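The other protein chains are all here in position, but one chain of the complex has been omitted.
Up next is chain A:
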Amino acid sequence: MHANSSSQHASTKPPLPEQGGQIGYENTTVTKVPGWHGIIAWDALLNGMAMGLFLAAAVSELAAPAVFIGVAKVAYPVALVLLLVDLVLLVLDLGDPLRFHHMLRVFKPSSPMSLGTWCLTIFSLPLTAAAALSVLAKLGWDFERARLLAVVVGLLPGFGAAAYKGVLLSTNAQPGWKDARWLGGYLTNSALLMGCAELLVLSAVMRQTQAIAILRTAFIVLLILNMIPLGLLFANLRTIHAQLYTRGQQWRVGALIAVGALIPLGLILLNGGLLSISVAVIFLLADSWLVRSVYVKIPHTSPLEVRSGE
């Protein structure tokens, strides 16, 4: 009915549009894409790795100090390094990185970015304390109570810093992202899974047999559990994926993600050695990164019809 016919132009032969012109506005994407590219996929990964490692270590240490105290003391400094790298990425992704601290002039719970920044900032303090006190303990200065206090204080902001990320990337008007009701559920769940995996590697490196035994079981259960929010997330994204990718492409990526989850599952089930644990965890992290990049790419990808019309 509303054929924006180009027949008018046909008789006068206007110069061709320079860059794939579009007639009318019916089928254009209305929203604008924020410049959130690969950095954000890495940020989502590092966010989960840092907060997940801290939470997994803290929860395990508080529940069974005798088993986990050794590995936890290594985990906190590692988590701090991961967090710092993540923070650098976040700052670099700003349009004006020198104004990073402007985030701290207000606290706005309506803005997931604001809540997240505050959680990250507050969390960095007890995490730094826990990491520093863990290192000091290795060097012979043991402030056990203060260290435990730092760990406990870090729990809530650490959890918040992991939980906001998915909400930030689903509370917006972007195609696909706006339908991702389970992104947050998946990301937070996956953070704990990755944290558990990292803790498992550290235990393996430190030959903590009891910790390895417990974490292997936890890892297997968490990995299977994580399939639920992942499946729900992909169900949310089915419509948009169908618009962006051919069936073949969807199957290939889906298979890749499934294999990326099954390999670590098989490896950990079969063998508790350092090598198989390390390989399993590398696969898991790669898989987690893949899911995040597939997600981050959505608004940057133009729909199939538009592409075939080019």
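For the reader, a short list of remarks on this structure follows.
Keep in mind that, in the parts below, a residue touches a chain if its C-beta (ideal position, glycine included) is under 8 Å from a C-beta of that chain, and two chains touch if they have at least 3 such contacts; residues count from 1.
Basically, contacts and distances are computed from a predicted model.
Of "Formate dehydrogenase iron-sulfur subunit", "ABC transporter permease", "Zinc ribbon domain-containing protein" or "(Fe-S)-binding protein", only "Formate dehydrogenase iron-sulfur subunit" is the UniProt protein name of the chain excluded from the display. The residue from A:H101, A:R252 or A:H300 that touches the chain not shown here is A:H101.
The chain that is not drawn here is touched, among residues A:M49, A:A131 or A:L193, by A:L193.
Residue A:M113 is the one among A:M113, A:I257 or A:I282 that touches the chain not shown.
Seen from chain A, the chain kept out of the figure touches residues 1-5, 7-8, 14-19, 21-26, 28-36, 55-56, 59-60, 63-64, 66-67, 93-103, 105-106, 108, 110-114, 117, 159, 162-164, 166-168, 170-174, 177-178, 181-189, 191-193, 196, 210, 213-214, 217-218, 221-222, 225-226, 229.
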